[in-house]
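Just one protein chain is left out here, and the rest sit where they should.
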Amino acid sequence: MKTKISLAVLFLLVAVVPISLAQDEPVTITFWHTYNEVSAENQTLVDTLIPMFEAEHPNINVESVPYPYDGFRQALLTSAAGGEGPDLVRLDIIWSPEFAAQGILMNLSEQMPDFQQYADAVFPGPLSTNAYEGAYYGLPLDTNTRVFIYNPAVMPTPPETIDELAAMCESLPEGSFVFSDGGTSGWNLLPWIWSFGGDVTDAEITTATGYVNGEQSVAAIQFLADMLQSGCFSDGFIGSGIDTWGGYFGGTISSMLEGPWLYPTAESQYPDFEIGAALMPAGEGGHISVVGGENVVVSAGTENPEEALEFLRFTQSEAYQLAMSGVGQLTVLNSLLENEYFTNHPYYGVFLEQLQTARARTPHPAYNDIETVLGDAAQLVLRGEMPAQEAMDLAAEEIDALLAGS
Amino acid sequence: MSINSVPQQRSTARTIPQRRATHLTKPYYRPYIPYLFILPGLALYLLWSVYPLAYQLHISFYDWRIIPGQTSEYVGLANYQAVFADRTFWLAMQNTALYAIVTVAGQMIIGLTLAILVNRVAVAKRFFRTVYYLPVVTSWVVVSFLFVYLFSPGEAGLINFVLTKLGMINEPISWLANSNTAWIAIYSLGIWKGMGWAMVIFLAALQGIPPELYEAAAIDGATEIQRIRFMTLPLIRRTIFFVLIALMIGGFQVFISVLLITGGGPLHRTEVALTYMFDEAFGDLNFGYGAALSYVLALVIVVVSLVQSRLFGRGDQDVEY
Partner (left out) sequence: MIATSGSQQRILNIVIFLVLCAGVFIAVAPLLYMASTALGGVAYVQTYPPRLIPETINFENFEQAFASRNFLRAALNSGYIAVSTAVLVTALASTMAYGFARFEFRGKKIIFGALLIMIMIPGVVLLIPQFILAKNLGLLNSLPGIILVYSAGPLAFNTFLLRGFFENLPREIEESAIIDGASAFTVFWRIMLPLAAPAISTVAVFSFLGAWDEYLLALNFLTDESLRTLPIAIANFRGQHASNWGLVFAGSLTAVIPTILLFVVFQRYFIQGITSGGVRG
């Protein structure tokens, strides 16, 4: 009996001492993201938002760790392998299902008691990118989409439809292009496939056959191939490089699809350039663009779940969302849409309108591979190395295998 | 030292003291002394190189799950079987070999030519040597970004601009859009960055050739070209072999430049062995497969190096690699 009591006392000591220590010494949580080191986003986060949070929570220190976008996915995986991951991550929405499937992310719908309240406050589209097998593994942090950016000096009125865009090829000056994009990632191809009325898979993401190789999807790829062939669209689609913006500001490329980050960067190098913005030209499927953005997630292995969740709640506050919107990170909160900051904003309007119909890239753990298959198939077509139908049939087979594999 | 160490002078002088020394020094140290010299370095090497290599071999027999708490399934040789059936891997190996051949040839030819010219020029020898060596000491990360910028598409890219002005191309090329032209950018970086190293080593070997030999040849009426062909090259044969092996090993390890310039694209057509391995391991999380790939690659490098030693090193007893 005596030993039992002393054991219990010992237990109490062991349990209580660390808590009392924790109250004295602030807990440090780490937040990994890909804001460019010198960007306004990073400055806002580090100089304004984190101090604001720390003032409200004196027991929590937040350490912000920027990563280069290119090495980020890999650094996250290595750190997870070593069990040395960050507490919170700003994660590209296309990686959420994959990281959730890997077991790296905390299941918020289970472990965050007030999750539903936050889930109800955000746009449903961006929220859906956090779902994996019926549970949610994060909350949206910011959102964006690509709209049709044109140069009013050479294209006085933007095309309403894809046909109108194609018709502009007739009056194209020598050595210039009506449209350009860099590469064949889903980010670049999907607005065309969707606007043509096609898709990659069915709505339940069980099969690609009949969708990615369906009539409309194939027509979209064929359309791009024809435009490249005739020299109306630039070969940036099969390239990699930094020239779409160069051509646009240099006057040789009349239009492109781009996100809201175009404006602040253009401001610094081309302050006098007039940028035109409109919805993605419509096809049979409508004016459909692609949703981008990031989620905020908590590591499954975090040692400070309460503190991490507290910061996650802070990212969903109006103060946080407004501050980040001021530096190009579009908000995800329904409640802010009527805020005069947005109603009076010089260029967010068209992005918010485009977001009404924009769609998310296939939310599936194998998205990374699906995108490679789709992009490679499109490359073959755009290079004239394979007929569109044949390439998309092969892609459908491969994507079906990827969908079945998980 | 630079002159003393040139092989043709040294080779005879060297073997004699070496033999003598082996039994001369022997009685003067206690048996544990050599280990005191070897062990600190060896310990570090065993811990951070040999052990990880062995661990990597272990990984290659599994469908390796990297997240702690998940179980990895033992798959025996399945990863290796998959490697041999993987067409992208063999394309990557072929690309790696081509990269090694093209850049090694380029570095050696340009390096040797520059060395002969610098050795021959009357003024500013040291200046030329220094400047040609500058690219060697620059950072791979930095110059890879730089070459992306140099070879950027459109008329404002420096390479496009220069070639257009020279009339060599009619319109700007999208260098990185097609594998053929992307290789030009990757090869150029490899050659540009390495030619100075080859030059410096060739130059030292040339400077070790006694001038009397040249004078004798000049009196015999040999032309400049004949002298290079029949005198200089045979005399520096072993230096040429050393440079060849060293550059070949480096060529097969090409990685960071391809990763940062094309990332293996478009369509895996500029994939090299290591970028493909990296992509499999960190892009697709196939760590077991990536480990098997790296073992096959290492095997190929070792075999190629040994074959080269056999082919080119015949008769040179003291060549050891």
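By written order: A and B. Residues from 1 in each chain.
Rule of thumb we're sticking to: a contact is a pair of C-beta atoms (placed from the backbone, for glycine too) under 8 Å apart; a residue touches a chain by one contact, two chains touch by 3 or more.
Keep in mind it's a predicted model, so treat the numbers as computed, not measured.
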Self-check item: Among the chains presented, those that the missing one touches
Solution: A, B
Exercise. Sort through B:93, B:173 or B:274 and give me the one touching the missing partner chain.
Key: B:274
Quiz prompt | Candidates B:83, B:108, B:176 or B:243 - the one touching the absent chain | solution = B:243
Practice problem: Could I get the residues of subunit B that touch the absent chain, sorted low to high? | Solution: 1-2, 4-7, 10, 14, 17-18, 20-22, 24-26, 28-29, 31, 33-38, 40-42, 44-45, 47-53, 55-56, 59, 66, 114, 117-118, 120-124, 128-135, 137-143, 145-147, 149-150, 152, 154-158, 161, 192, 195-197, 200-201, 203-205, 208, 218-219, 221, 223-224, 238-239, 241-243, 245-246, 249, 252-253, 255-256, 274, 277-278, 281, 287, 291, 294, 297-298, 301-302, 305, 313, 316, 319-321
Quiz prompt | Touch list for subunit A against the chain that is not drawn | solution = 30, 32, 34, 36-39, 46, 63-71, 74-75, 78-79, 81-84, 86, 242, 245-246, 249-250, 259, 261-262, 265-266, 268-270
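One rule holds in what follows: only the chains that are shown with their structure count from here on.
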Quiz prompt | Partner subunit B, residues of subunit A touching it in the complex | solution = 73-74, 77-78, 80-81, 83, 102-104, 235-236, 238-243, 246-247, 250, 252, 301, 368-369, 376, 379-380
Quiz item: Once bound in the complex, which stretches of subunit B touch subunit A?
Solution: 66-70, 148-149, 152-154, 156-157, 174-178, 262-263, 265-268, 282-285
